[in-house]
Each structure stands twice: as C-alpha cells, then as structure tokens.
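Below are the structure tokens for one structure; questions will follow.
Yeah, one chain of the complex is gone here, protein chain that is, but the others are all in their spots.
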Amino acid sequence: MEYVRDLLWRPGLTVKELVEQFSTTGFQSIELYKAAEIMVKMKREGAKVILSFTSNMGTSGLRGLFAQLIRVKMVDIVVTTVGAIEEDIMKAIGEKFYIHRFDTDDIKLHEDGMNRVGNLLISNDSYVRFENYITHVLDEIFRKSPRISVSSLLREIGIRLDDRNSFLYQAALRGVPVLCPAITDGAMGFHLYMARQRNPDAQIDIIEDFSTLLFSLSQEDKKGLIALGGGVSKHHAMLATLLSGGADYAVYITTSHASSGSMSGATTSEAKSWGKIKDDSDSVTVIGDATILFPIAVCYALDVLSKEGIVEGV
Amino acid sequence: MEYVRDLLWRPGLTVKELVEQFSTTGFQSIELYKAAEIMVKMKREGAKVILSFTSNMGTSGLRGLFAQLIRVKMVDIVVTTVGAIEEDIMKAIGEKFYIHRFDTDDIKLHEDGMNRVGNLLISNDSYVRFENYITHVLDEIFRKSPRISVSSLLREIGIRLDDRNSFLYQAALRGVPVLCPAITDGAMGFHLYMARQRNPDAQIDIIEDFSTLLFSLSQEDKKGLIALGGGVSKHHAMLATLLSGGADYAVYITTSHASSGSMSGATTSEAKSWGKIKDDSDSVTVIGDATILFPIAVCYALDVLSKEGIVEGV
Amino acid sequence: MEYVRDLLWRPGLTVKELVEQFSTTGFQSIELYKAAEIMVKMKREGAKVILSFTSNMGTSGLRGLFAQLIRVKMVDIVVTTVGAIEEDIMKAIGEKFYIHRFDTDDIKLHEDGMNRVGNLLISNDSYVRFENYITHVLDEIFRKSPRISVSSLLREIGIRLDDRNSFLYQAALRGVPVLCPAITDGAMGFHLYMARQRNPDAQIDIIEDFSTLLFSLSQEDKKGLIALGGGVSKHHAMLATLLSGGADYAVYITTSHASSGSMSGATTSEAKSWGKIKDDSDSVTVIGDATILFPIAVCYALDVLSKEGIVEGV
Partner (left out) sequence: MEYVRDLLWRPGLTVKELVEQFSTTGFQSIELYKAAEIMVKMKREGAKVILSFTSNMGTSGLRGLFAQLIRVKMVDIVVTTVGAIEEDIMKAIGEKFYIHRFDTDDIKLHEDGMNRVGNLLISNDSYVRFENYITHVLDEIFRKSPRISVSSLLREIGIRLDDRNSFLYQAALRGVPVLCPAITDGAMGFHLYMARQRNPDAQIDIIEDFSTLLFSLSQEDKKGLIALGGGVSKHHAMLATLLSGGADYAVYITTSHASSGSMSGATTSEAKSWGKIKDDSDSVTVIGDATILFPIAVCYALDVLSKEGIVEGV
C-alpha cells in the first residue's frame, strides 16, 4: 500500500513535480493526481476524448486552454452551453472581460452597464458588439443553409473567427464537433429569433445534432470523458458515452457534491450504474474549482504526453 | 432592529408556525423565512410566477408538489430539463422509482438494470415502457404537426397523461407553458431521432420557443421567479425575466455557492447586475437541498394564501 | 423496496406530517426523515444521548431548543465550544443579538461596535456586560474552588443563571454535564486569565474533565450521538462514544462534506472505522444547515416521544 509522504517546496518547482508530490499528500490532492494520470492514460491508449465545460469557464481564461487542447489534439469532441460560445466569440472579436470582486455593489454595476459572473465582468458594450457581429454572420449562414444543425452552425461561426485562442475556431479548423444542446438559452437565442424575422426559412435542426452525438463516438472507440462543472453540458457528454457503450476513462472536476442528487454533483461511481462510464473504467471525481484544478492536471498531462510525442506543438 | 429569539418545540407544531419561528432563529432559517414570505408577496401582488427546477427534482417526490402548484394557480410558467419531463411521463404511466442509498455498489446496480440518481433508482424497465409509450405519442403528434415547438410538443404530451400529480398534465390543462431549452439532452433526444426516421419531416422548432419565452412575460407584468437548483433551467427562467424588464420577486434555492462563478451558485444579487432581477426587488438566495427547503417554504406560503383566498383548492 | 411518492401540501400541515412525507421524497429529505426516526429510536430504547453543537448555533435561536431538550430529558450530556457558552450567558443576563444580513459592510459594523456571525450581530456592549457579570462570578467560584474542572465551572455558572431557555441553567439543574474542551478559546479565556491575576491559585483542571468524559458513558449504556456541525465539539463527543465502546445511534447534521477529510465533514460511516460508532448502529449523516434541519427532526421526534410518554413537559 502507498503511504503519505511529506510535501516539500523546492525553488522553481514545476507543476508536474508538484502533482507528483500530490500523489502522496492526501484528500483532494490525491484525487487530482489521479485525474492528471487518467488524462495521460486516455491519450496514451488512443481514446477519443470528449470535453464538457460550463459557461462560466468560457468567461474565464480557461477558454484559451480549451483552444490549446484542441490545437494539440488532446480533445476530439466539445460540449458546452451557449454562454461559453457567445463569450468565445466576443473575445475573438476583441472584447475584454474585466476582473472584479465577488463582494460588490451589483446595483452600481447594473447602472454602469456591467454584468457580473462571479468576480468577472462583461460589459453591455461587449453584448452590443457581439450583436452587430453575429447578426451579420447568422444572415450569411442562413442564406446559404436555411436549415442547419447546431454543430454545423458553430463550425460555420468558428471558421470565421481567426483567433488562435478561440475554441470555436480551433474546433472548426480541426473538424472537432462542438455540441450545444440548448443553443437558444442566451443572447444567441434572441439573435436566432431576430434572424428568423429576416430569414423566415431559418431552422435550427436539433434532431440532426442528435445524430452527430450518436455517430461521433462508436462502441469500438476507446472513450475518454472530461467533465468540468455540471449541468447540461456534463449530462450531454455522458449521453454520448452512454450511447456508445460507456467511457473507458473519466475525469470529473466539480464544486458540487453528490448529496443533493444533482447532475452537477453526480459522481463517476453513479455514472457506472447508468452505463455512462464502464464498470472497469479508470475514473475519478475531484472536488474543487476548475479554474485551478484543471490547469494543474492538464499541465501535468501535457508535460508527460509531449515528451512521449503523443501531443504535438504548444 | 429584529433580534434572535429562542426557538421552542410545541406538540403538533405546524410547518407554518415553525417557519414563523425561523424568522428569528438565524443563518439559513432566516433566509428560508424570507423565501416563504416573498412567495406569499408575489402572489398577493398579482405577479406572474415562473418556476424552474432541475431534472433530479422531477425524480423526487417534489414532482407532485409542482403539479399541485400549477393546479392551485401558484405558477404560470415552468422551465425544466428533459430528465424531469421524461420522469414525469414515466410516473404518469405508472412507473415507480425506488428509494435506495447514496453509498452503494454502482456496478451491482448496473448489473441489476438500476440507474441511480443520488439515493433514488430508476429501472431500465421504466425506460423501456417510456420508450413504448413515447414512440407512439411522438408519431401521433408529428403526423398532425410535423414542425412543432418544444412547448407545444410538451402540451400535446401533457394533455394525454391524465395524472393529477403530473406537472405536464396540469400545465397542459391550465395553459401553463413548459419550457425546456435542451429537449434532446436525454432519452427523449434518442426517441425524437428515431421518430424522424419514421417521420422524415419531423422538426423541433426551438426558435419558435424563443418567442414563447419572449411573449410569456411582459414589461407590464409583475414577475416572480422561483429557481430551484441551477443549470440551464435556472438560466432560461432568468432569461425570460431579463427580456421582460427584470423580476420583481425572486427566490433561489440551491446547494451551490457563488465562489465558483457558476450559474447554479449565482446569487440574486449577481442577477441584479444583469437586470435579470430588478434593483428594488424582493429577493433571497437560500442555500440547501430543495427537497427539504422548498416544501417548507411552499407550505407556509400556501397556508397564508389559501386563507386569503388567493390560491384555490388543495 | 420503498418507492418515491408525490409530496403534497395540505392546509395546516404539521411538521410531523411533513417529515413523514419526506420519508418518500428523495435526496436529503429522506436522510432527514431517517435522522428524526433515529432520534425517536435512541430515546425509545433508553439510550444516553450526547449532543454536540458549535458556537454559532448558540448564537442562533437553537439555544432555546437545546435548553428545552435538556428540560424534557432528551439529552444527557452536552459538548460545545466556549463561544456558545459565553453567548448562552449573555442571553441569560438579558442581552439581545440582532438579525442582520450576510452581505454587509463589515467596516461600518466594526465602527458601530457590532460583531457579525453570519447574518447575526453581537454588540460590544454585550461583551462588556458579560465581562462585568463573569468577573464577579469567576471570583466567587475560584474563592470557593481554586482548582476546578471545566464541567464543574460550567455547572457553577449555570446554576446562577435562572433562565428557563439557558442550556447551562437547565444542564446545571438536571445534572447534565457540559463539556467544553477549549474553554480558553474566547473572551472567557481572557476573563480566566484576569481572574488568575486576582486569584493566583486559580486553576482550570482539564485533566479532571477527561475523567468526566470517560465516566459519563459506559460500555453497558446504549449510547446515542447527535452532532450538529463539526469541529472540536463533534470530535469530543465522538471521543466519549469511542471510549465507551461506540455509539448505538448517531445523527450528524452538517454543512461540510467528506471530500476534504475534515472532522466537520467526516461521515457516520468513517466513524465506524474508528469504533466511534458501532458497526451495526442506526446512523445517518444529513447535509444542510442545522438551524433548519435540526428543529424539523426534533419536532418530529418530540411529537412522537411525547405521545408515548417518553419525554415529559414542553
């Protein structure tokens, strides 16, 4: 049996070295080490990787890391919510999101045209410029393809963005499908509604997206699932693994707990009862904020995998 | 300034009397009292009430309470996820969900054909009977209306259910729209996909649903928001209030915390920065499990409102 | 196997009736029902009951309920921290604690001489009047007994209080020991330090308290453990059950989760590995705020037990 070892600082300690120490530290540090190792293993063994994340992670700087993961061929399918998509576009067209505080005067922010997401702010101006941009793009797309699935729409949008750090752009470039089961749940919903006023034949074909989900992973594939946060994106990613025989590898990083029976807090163990994750899978649930935990685990995994030549580029 | 009072048991204490004591107890008990009072106030002042809840609450016995709230005219619009809809249908056609444990052998459950949601179980058999039922119903609906919005589809399904404790049935009966922005994110998605194989013209028109969202609440309406749990249903309900000038009353009950910047943990205060809730609204965020907190607050509110003749029936 | 039932409101629903419905609702409501039933069972089967709670619960209105539980002979041993003791005394000498907000201007409160505990406030004036009172009492006690154990000190203090809703008073009256393993961790510590300046022989004999802990429960006793919140009071109560062969019944109510390996989040299951709780005990961990969950479970238990004549009085 492995035992607890004293964790020690050394000058210039790398993230990889720290994660190695985490393997014998205790509590969530051990689970985080497992998550990092499972990410290594899923790529080493040739699994197709499905990554899900919630809207707020797109608001944060993780957005660039998601793009990088697609770029280095770490991720094969993306599932997210429309907030993350809107904000990826905003950032790609040059909008800045501001760093603020959790504890603040929200009425003052409202007067100042600032919309808060935790300790970050998105200005009304960013929404206005997003509207100007997307209105034009949607018209262009609907004129060409009046009836379009969500993933095709997102590929069409992504390919136009030309921002190395945009996950929509990188996904479009590399044929990675981006699934978004609730595309109307945000400003985008309003812009789609307005687009139909101008293009009465415009149709978002969500049933077509189900076949994308269904055929993006097969029974034969080794499958790796990385779910950051919970909600509909996590559930949808697990639906993809369920329909293709269950994930072989799974990493959940979430701040939610199992006690309320919610999807966000549902563990990798619970997923086994459904067949979403295989009984004999390598899987782990890590409790904590993904803006800290995910970069740590990913830096470890990419350091290992790049040395082995399994991921390419930086 | 109000001060803390000693809470005391009396034999046969009613929920209403306990909530009254909560007003001077401390911590979340005070917030729960506020939630109960705000629910009273929103109805007393004639607000239209939008209720959102997550899938797991449909799995639980809260499902009957949601139906009752529609029946007594406490709720005017419902937003939920497709899991809750599937399970409302299952229960309406006679399926039982079993009570189990959080701490269990999920591999054994998988072998036994049991799918776990926290400490509850849904059997594979229930999914099979749901498939048999919904396949038929979808064909019937698509033959009549090949292109249909989600809320119209759910009304068509609901009207067929004939179960007093089904929220889909009660909503259909009373013209309460049920919004579900990610209708394909579950078994229903698969059945819609199969229905299209049989009915090639079948289309789910999600853009049409956006106009339902847009026109179900107006700037002139007083608006009350009750969000149980988080995720896409909470976000979508808030989109409805945002587009109609902000909620006048808001109650959030959630187990998530604001610290991760997630929608599930976002507070009523954060919502003010967006204009989702009015600056001068009556609003409160209560932290805890909705299967306990919501019935307590609702029992208080309905006891008060039924005495005032504002809600009718039981 | 028991199955989920629809929860329904009825006018004038009692807490007991609601808890009965909770038994088939789902998630934490089921666990809360179990907690209520275990509390019934521990008394019905003649167990000695040890109740632990944290300082903030003494700040809240639960303090009166704790006193009532001692009064009706529901509780045989109390373990808490010095904050709860100081505040029980303050309330007994007439101090009021104010109801405020979680989200506030703490710098302003500091200027106003108000000390915040969540959404409650204790004024500096209350600390001043506590000092005046306790200074006198400590001198009186130390003159009589220069060397005294914590539980004896607290009995001496309690007997002087004469407030029906004081748990120190009720405990003193009925010979219920109050254990407080960190008596100096608060204002009391300072007053003990000052008392020694005036009474150089004053000694708090904490080793003597260990024998109180050791002999208050025996191997032969049936033992029931109710731990509200975590920390040193929970740990100390479990030390008492560990040393006497393990609790036969255990109810934990806490907002902490097991994932961090903390005592506050440690489950009843983990306690079995230590022998703090017997392997075949009736035990449950309920996640949530004790200011809501504990009164609900207690009202159910007392309603049942008073009908059976097992508890007396109100």
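Each chain gets a letter, A, B and C, in the order it is written, and its residues are counted from 1.
In this text, a contact is a pair of C-beta atoms (placed from the backbone, for glycine too) under 8 Å apart; a residue touches a chain by one contact, two chains touch by 3 or more.
Just so you know, these numbers come straight off a predicted model, no measurement behind them.
Across A:E2, A:D201 or A:E220, the residue that sits in touch with the chain not pictured is A:E2. Shown as candidates are C:G26, C:G64, C:G230 or C:P295; the residue that touches the absent chain is C:G230.
Think of the hidden chain as still there; on chain B it touches residues 26-28, 103, 257, 259-261, 287.
On the side of chain C, the interface with the absent chain consists of residues 54-56, 59-60, 81, 83, 102, 106-107, 109-110, 114-121, 181-186, 189-190, 192-193, 196, 202-207, 209-211, 213-214, 229-232, 235-236, 239, 243, 255-266, 269-275, 279, 289-291, using the contact rule stated above. Contact between chain A and the unshown chain involves residues 1-16, 18, 21-22, 24-32, 56, 59-65, 67-68, 91, 96-100, 103, 118-120, 165, 269, 287-289, 291-293, 295-296, 298-299, 302-303, 306, 314.
Criterion: only the chains that are shown with their structure count from here on.
Note: centroid distance chain A to chain C, computed from Cα atoms, is 44 Å. Here the CA centre of chain B is 36 Å from the CA centre of chain C.
Centre-to-centre separation between chain A and chain B, using Cα means, comes to 26 Å. Chain contacts: chain C has residues 26-28, 103, 287 touching two or more partner chains.
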